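Report on the following structure.
Here the complex is missing one protein chain, while the rest keep their positions.
Take a look at chain A:
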Amino acid sequence: MNALRRHRALERIWGPRPGWRGKLTTVNNNDIGLMFLFLAVTFFVIGGILAMLIRAQLATPRSVFMGPDIYNQVFTMHGVIMMFLFAIPLFEGLTVYLLPKMLGTRDLAFPRLSAFGFWCYAFGGSLLIFALLAGIAPDSGWFMYPPLSSTLGSPGINPDFWLLGITFVEISAISASVEIVVTVLLYRAPGMSLDKLPIFAWYMLIVAVMILTGFPPLILGSILLELERAFGMPFFQVDAGGDSLLWQHLFWLFGHPEVYIIFLPAAGVISTVLPVMARTTLLGYGWIVAAAISLGVLSFGIWVHHMYATGIPHMGLAFFSAASTLVAVPTGVQIFAWIGTLWKGRPEMHMPMLWILSFFATFVMGGLTGVMVAVVPFDWQSHDTYFVVAHLHYVLVGGFVFPMLAGLYYWLPHFTGRKRFFKLGKTAFWLVFFGFHGTFLLLHWAGLLGMRRRIDHIENGSGWELINLLASISGFVMAIGFALVLIDVVVNAVVAVRGRRNPWHAGTLEWAMPAPSASYNIASIPEVRSRNPLYDDPELPVRIARGEGYLGDPSSGLREILTVEIASGRPSSLVIFPTNTALPIVMAFVTGGLFVGMLIKAYWLVPLSILGVTALAVWWAWSLGSRRDQEPQPVGHGLVLPLASEAKRPPGWWGSLFLLIANGVFFGSLLFGYAFLWTVAPNWPPPAWLKPDLTGPLLALGGATLSWRGIRVADRGLRRNGGPWLGLLLSLAGSVALASAAVTIFMRTTHDAHAYDATLWVIAGYVLFHATIVGLMTVFLALRAAAGYLSARRIGEARVVRLWTDYAVVTALLGLGAAWLPGVLT
């Protein structure tokens, strides 16, 4: 079989269906990645137009261009769109597209999940854009502090769009992260041990773990605030035992890691692009990985620095101030490692390098002003002024947009297969660069002169008029620059001449693929021996195309892919991926029913949607697996590997594990919220504690024991080729008992009586929800066993259910215990 026929055969297997239907049913990482990128850029344009409206309003004193009602929506949506609908999806899209190629594999770990994530993002984002066009967009700031964002300050529907739309979009962030983590850990070219991982993959692994631990507090906060708004459960209302500070803690527990979640992918791009531009390799690979990890860890310890002005106790301030400056150290390590790399090599001036240099100039200034605002007395003055506005734009534009543009110009030949021909890019660069600094450099000064953020007009005689006029003019220059970048990219993508495969002489595997990318990414999977496989063997692309690696034989007609052992990178199993399906888009659409039902207060839609999602999830999971044990399969080079469906820990198990880690953070945040209200909120203790009778605790303990034992008895039954039936029945009875224990709490409290009661309802709801899921999973497992999908070797699904069961049992005992504890103590 020659390279061209192999290409056609693989393309038939991995490609999307023809026509527009192909876009709706595709699960391929190339399509999904491009769709993410395209949509993210669309949102960037919308967010940019809003920014221009803001600058138009502030260009002259006492502008009557927009009234406060419109202006408040505009600046809120500018922040919301740029943070949630542009930045995160952009790097997700880039990663979805590039990661499998860099790792030398054919797709991401869970292709249908990528598609589902994309459609959730598209639908959730559309909700917000609809609100914007209808003039009912969120208007209480992107940070949505209650009580302003609650029914007291915003009785209208505006904040609901934020709470529901953003939570809908977060589903895509969580699913993409699970996907990225499992892909980096399991799906790599053989031989690519963790110390040979492309540096970008390291960064994205860290970012994905940060999303899994950083987003749950925000999702919890959004759910609590929506429950308060919809059903009067007073989590943030001080009169009924709530506390608005709880929102700020939950929000910034997410919000500060978020800054690094946005910066680290950009740092990953720089660490990839900069050495190639300097014709050398990265200096201090190990140091950079260590710096990125410590940045990730430290970023969770400094959320309070957004709350210096809220009256945090003084000792707390000292701790958080020290931690906030400490976080600059790993950033410094990376910056100097990059400069050292430039010194080590012979840097060349191409478009990517130009954007990287502008990153240095801009981001370093943003970092330095960041260190200034980390100093508490300085922050008390500059907080909520344009100094902070300028600082955050230096960090986010300098630290994210500029590196991403470097990446764009770097990977453009890879995306298009063309040589950059029209040189509009350089003009665009200078317009953006001078436009940006012209806008924001002087705004530092306006902030120090006392110009507050979010004011809807400036006054004559305030002393800020000239600064704002200059900023507005520069802002429009920058906007023209960005428009030129877009034109440059489109023109070069469509009409430029075909170019060479690896124009930058890079060493990572994505440059070993055909450009533009084939749907299967890599025709055969090579053995990798270093961090830059293309430097070891410049002939590698040809050998890959000739099918000289693993899985070079497409004759099975299936989507075949390899997993490896996590640390060593030795090949461990063969996976057959699902093919194109409309399931993800249908599932996202039905999920949307839940959010729309809450939004327009058509609550009947919510249970309907949940039923629909459940049915689709069963369909989703049912379509995998096999009804008979199979022998290990040949994958080339004489190697035979077992199928992943016969592994004790199949990829789905790992996916569940990381999803449950995110879930555990969510649960931990809930318990934190409970403890916070108990110790800090003013109107505590509540009028009455819930005193449990014996029924609830007995049900909980009995249910926990039954579930825990039952799933293990079922496991043993399967391994000994007996039936799993007794064990599954016990486990199911356990879930029913756990669910009943949770229901006793609903029966003995009133959901809106006090923040205490409301919190108990959420805890009980959480336990009930997980007991139900695990019950359904147990029934599903029984059906699968009856249909012959389980055996002593095909035990992976049972292990997945065991993981969820154990999680449900532990959280039920902790949650219900915490709910009953105060009643027992008093």
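Quick note on the criterion: a contact is a pair of C-beta atoms (placed from the backbone, for glycine too) under 8 Å apart; a residue touches a chain by one contact, two chains touch by 3 or more; residues count from 1.
Just so we're on the same page, contacts and distances are computed from a predicted model.
The listed options are "Cytochrome aa3-600 menaquinol oxidase subunit 2", "Xylosidase", "FAD-binding protein" or "Inhibitor of KinA", and the UniProt record of the chain not shown names that protein "Cytochrome aa3-600 menaquinol oxidase subunit 2". Of the listed residues A:Pro607, A:Pro682, A:Gly788 or A:Gly817, the one in contact with the hidden chain in the full complex is A:Pro682. Touching the chain that is not shown, out of A:Ala318, A:Val542 or A:Ala792: A:Ala318 (per the contact rule at the top). Touching the missing chain, out of A:Ile49, A:Val329, A:Leu466 or A:Ile600, is residue A:Val329. Residue A:Phe360 is the one among A:Phe65, A:Phe300 or A:Phe360 that touches the chain missing from this view. Among A:Thr310, A:Ser556, A:Ser623 or A:Thr695, only A:Thr310 touches the chain left out of the display. Here one chain is not drawn; of A:Arg5, A:Arg21, A:Arg346 or A:Lys423, the residue touching it is A:Arg346. In the full complex, chain A contacts the hidden chain through residues 68-69, 72, 140-141, 145-148, 152-154, 238-239, 243-245, 278-280, 283-284, 287, 291, 309-311, 314, 317-318, 321-322, 325-326, 328-329, 331-337, 339-340, 342-347, 349, 357, 360-361, 364-365, 368-369, 371-372, 374-381, 383-385, 450, 452-457, 681-683.
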